[in-house]
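Below is one structure; the comments refer to it alone.
The other protein chains are all here in position, but one chain of the complex has been omitted.
Right after this comes chain A.
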Amino acid sequence: MQIEQISTKEEKKQAQFLPILKRKLSLLGSEMKKNKLSYLFLAPFGIIFFTFYLLPVIISVFFSFTYYNVLESPQFIGWQNYLNLFLSDDLFLQSIKVTFLFAFITGPISYFASFFFAWFINELPRRIRAVLVVIFYAPSLSGQVFVVWSIIFSGDQYGYINGFLMEIGIISEPIQWFNNPEFIMPTLMIVILWTSIGAGFLAFVAGLQTLDQSLFEAGYVEGIKNRWQELWFITLPQMKPQLLFGAIMTITQSFAIHDVIVPLAGFPTTDYAAHTVVSHLVDYGTIRFEMGYASAIATILFIVMVGSNVIIQKLLGKVGT
């Protein structure tokens, strides 16, 4: 009896479901027709973006469930790549540790430094401002120039840092900055921070130019007492879009550190002391040609980044309150 009732209920639901779906779809259709113009604006970007950015990601995620050595067509192997990564690849676990260390230290420092540099610079007269913006952004603009750090941190006594430290008597023997596992991380972090005043910084500089000046005037009247109160209650709330942009750019950069390491500390690094997730991925993808495995690594990294993005967005919601 009861079962019958439930089943008729189910049937009723199903019977209602189809027309509702149809109605919703037609509503959506008319809604979309009404917004034809919006889609027209979006179309050029949307089409190219889908073809060259989204589709490759989808294909990569598909590869992550296959064995694919680029030469033969991919073979479906289910979750095997993921299982191997977490159960039998010690180096992967090591690389996760290194990546988190890089991300948690260089990420926040670079984010706050970018913002405060932009904010401090904004206080200065116009000419000086322009010069300082150029100086701070120049390292990001300079492409491969960061390689000069290999001379500055050169491992013999002729390196600048070693020479200086030995002369003032702090150390008696030269330190192998980029080869000694004890020093490799801090040394690389300095170089990474040097190159990291980038997209976020420029967005902050531009964002500070588009603030509504009348709010500041109102703030003076309302009794904002010093520059820090002004920053928290007036500047930051207006800058939320830029703050979010900077945060996401910082996440994508600091979790994807690899390219800076190779010319300085080699590949792989001594004892894998600075082996990041991306290093691991490049190792499998472009050296061993195990694209399936490399794609699985990329997918995991992707999930980690999306997760941190959610957390950061929550934190940014608290700004100005």
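Heads up, the rule we're going with is that a contact is a pair of C-beta atoms (placed from the backbone, for glycine too) under 8 Å apart; a residue touches a chain by one contact, two chains touch by 3 or more; residues count from 1.
Convention: contacts and distances are computed from a predicted model.
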(request) Mind telling me which option in "Membrane integrity-associated transporter subunit PqiC", "Probable alginate O-acetylase AlgI", "Cysteine desulfurase" or "ABC-type glycerol-3-phosphate transport system, permease component" is what UniProt lists for the chain we can't see? (result) "ABC-type glycerol-3-phosphate transport system, permease component"
(request) Please pick, from A:S60, A:N179 or A:T270, the residue that touches the omitted chain in the full complex. (result) A:S60
(request) Taking the full complex into account, find the residue in A:G46, A:P186, A:G266 or A:G317 that is in contact with the omitted chain. (result) A:G46
(request) Looking beyond the chains shown, say which of A:S88, A:S172 or A:Q213 touches the absent one. (result) A:Q213
(message) Using the document's contact rule, name the residues of chain A that touch the chain not shown here.
(response) 28, 31-32, 35, 37-39, 41-42, 44-46, 48-49, 51-57, 59-60, 63, 70, 113, 117, 120-121, 123-126, 129-130, 132-139, 141-149, 151-152, 154, 158, 160, 163, 194, 197, 199, 202-203, 205-207, 209-214, 219-220, 224-227, 229-230, 238, 241-242, 244-245, 248-249, 251-252, 255-256, 258, 278, 281-282, 285-286, 291, 294-295, 297-298, 301-302, 305-306, 309
